[in-house]
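Note that one protein chain is taken out, while the other chains of the complex remain in position.
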Amino acid sequence: MNKRKLLAGPYLIWAIGFIILPLLMIIYYGLTSPDGGFTLENLSAIGDSIHYKALGQSLLIAFGSTCISLLIAYPLAYILSKNQGSKKDIIIMLFILPMWINFLLRVLALQMILANTGILNGILNFFGLPSQHLLYTRTAILIGMTYDYLPFMILPIYNAMCKIDRDLIHAAADLGAGSKLIFRKIILPLSMPGVISGIIMVFVPSISEFAIADILGGSKILLIGNVIEQEFSLTNNWHLGSGLSIVLMVFIFISMAVMNKNDAEGEGQMIW
Amino acid sequence: MVKRWIEKCYVGLVLFLLYAPIAILIVCSFNASKSRRVWDGFTFQWYIELFQDEAVIGAVRTSLMLTTVAAIVAVLLGTLASIGITVMGQKTKQVFMTVTNVPMLNADVVTGIAIMLLFGRFWNLGYFSMLAAHITLGVPYVILNVMPKLQQTNVSTYEAALDLGASPVYAFFKIVLPDIMPGIFSGFLLAFTISLDDFVITYFTKGAGMNTISTMIYQQVRRGINPKMYALSTILFLLILIVLWIANRISARQVQGTRG
């Protein structure tokens, strides 16, 4: 049984080379000042009002887009998983396919939809409705993030649901459980691993996202991803950028550990 | 009946929203104007220019090779790792998963520059550095898709097979693999997607004169996207659709074949 652990070996080596080593480099930069001395300033910089405000904005938007994605994806995955016909792989592919078109092009297209004189307002005006000022607001960033990350939520939940034994549901129904009860007692708990994977894959990358905020937010809203990105590619202050990255990482790990603890008490079945 | 109808509408609506921006890109690819916001008449000009542009074709080639190889390696590494991680103790598991999340969590610039610095110190930037970065980027997505599947897999079937004399490898291929295949497939798709879309990390890790579709587009965002890129996206999109359709036909025939 324990030999199976060895299967993680190649990945371990890979992770040391391409995750841990670069990480150590970031930590090195994060803990030194431009003149080379040790400092904690880059870490405590998160206390700077600009930075914690940006972090707050990021968390809010990441949280929002995760929630919306989940709300959209969960019923969708449920509906799709009921269809076990020969076309099911095709249908799930249809949800991934949009993502194979370049991300920047899609976001730019979204910009064309949301713009003041854009397509959405054109449609609204056609029906005699007033134009909405959407582009370059928080809402636009939220829409963009949800749009971009939605498939990352659909896929794992769908997979988890497909795995649920139909006989279990039938048995419960035969024994008199209503559809609500079946959902609560069978489908929901058994789909949880997929939900958690989905949440991680949406929430985690969206915290450090910056391109969407630039294009759809008109660069008016500063997210922590923008701050870090600018420290690296505009200001050339890698030390501060690294320091903030470390803080961000630690922050997310702690929140995940908390999440994990709650799960462990509840289901004991989670990945975290 | 009504419920089924609502369900269908819902699926349709989500699909519509996902495809609306792509429809716009396709329209743009036929627009004679270089600005994406005005319609200046219908043209095939960009398609013709696209096939004459060696830089673009080179970028397509690099992208496809890079992305596919990266996704395949990521799937291999990630699937093996997932199997290993599931049998680990809680603590080790947690350490592994934490490390796994780092590339996903870090801002792309940070990962990109860190890998660039690493390679700069020990090797040269080139195809391999780009590939390594993309594999690193893809593995977490594979693991996150395969792990839930593994957890749902019934261990006793696998153990029963072992008891009945199957070798672990045989039992794995016959029992575990079919079970986790959808997870592997999703992982592959997501790793592929992530790698195809990435421009920041690629930008920092690529060697001189190399370009992927994404870095090419990124460099054009400021000066305005060249409509050739819309034409390229349209072609790629249609190609994928055709592949999907053929695959559907083949598998439909296979199903019929096994039944007959």
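Letters A and B mark the chains as written, and numbering starts fresh at 1 in each.
The rule is simple: a residue touches a chain if its C-beta (ideal position, glycine included) is under 8 Å from a C-beta of that chain, and two chains touch if they have at least 3 such contacts.
Criterion: contacts and distances are computed from a predicted model.
Student: I notice the complex is incomplete. Of the names "Spermidine/putrescine transport system substrate-binding protein", "Ubiquinol-cytochrome c reductase iron-sulfur subunit", "NADH-quinone oxidoreductase" or "ABC transporter", which is the UniProt protein name for the chain that's not shown?
Tutor: "Spermidine/putrescine transport system substrate-binding protein"
Student: Of the chains you can see, which ones touch the chain that is left out?
Tutor: Visible chains that the missing one touches: A, B.
Student: Just one of B:Lys8, B:Arg61 or B:Lys174 touches the chain that is missing; which is it?
Tutor: Reading the full complex, the residue touching the unseen chain is B:Arg61.
Student: I'm checking contacts with the chain that's been left out. Which of B:Ala74, B:Ile113, B:Ala191 or B:Ile213 qualifies?
Tutor: Only one of B:Ala74, B:Ile113, B:Ala191 or B:Ile213 touches the chain omitted from view, namely B:Ile113.
Student: Among A:Ile50, A:Leu71, A:Leu124 or A:Ala257, exactly one should touch the missing chain; which is it?
Tutor: In the full complex, the listed residue that touches the missing chain is A:Ile50.
Student: May I ask you to list the residues on chain A that touch the chain which is not drawn?
Tutor: The missing chain touches chain A at positions 49-50, 53-54, 86, 89, 93, 115-118, 133, 135-136, 215, 217-220, 222, 226-227, 230, 232-237.
Student: In the complete complex, which positions of chain B touch the hidden chain?
Tutor: Chain B touches the missing chain through residues 33-38, 40, 53, 55, 58, 60-62, 64-65, 68, 72, 113, 116-117, 119-120, 124-127, 178, 181-182, 185, 188, 203-204, 207-209, 211, 218-224, 226, 239, 243-244, 246-248, 250-251, 254.
Please note the rule applied: only the chains that are shown with their structure count from here on.
Student: With chain centres taken as the means of their Cα atoms, state the distance from chain A to chain B in Å.
Tutor: It comes to 16 Å between the two C-alpha centres.
Student: With touch defined as at the start, can you tell me which chain B residues reach chain A in the complex?
Tutor: Against chain A, chain B makes touches at 7, 10-11, 14-15, 17-22, 24-25, 28, 36-37, 77-78, 80-81, 83-85, 87-88, 94, 96-111, 113-115, 117-118, 132-133, 135-136, 139, 141, 144-145, 147-149, 151-152, 168, 182-183, 186, 189-190, 192-193, 196-197, 199, 213-214, 217-218, 221, 225, 229-230, 233, 236-237, 240-241, 244, 247-248, 251-252, 255.
Student: Residues of chain A touching chain B in their complex?
Tutor: Per the touch definition, chain A meets chain B at residues 1-12, 14-15, 17-23, 25-26, 72, 75-76, 79-80, 86-87, 89-91, 93-106, 108-110, 112-113, 115, 119, 147, 150-152, 155-156, 159-160, 162-163, 190, 193-194, 196-197, 200-201, 204-205, 207-208, 210, 225, 228-229, 232-233, 238, 241-242, 245, 248-249, 252-253, 256, 260, 269, 271-272.
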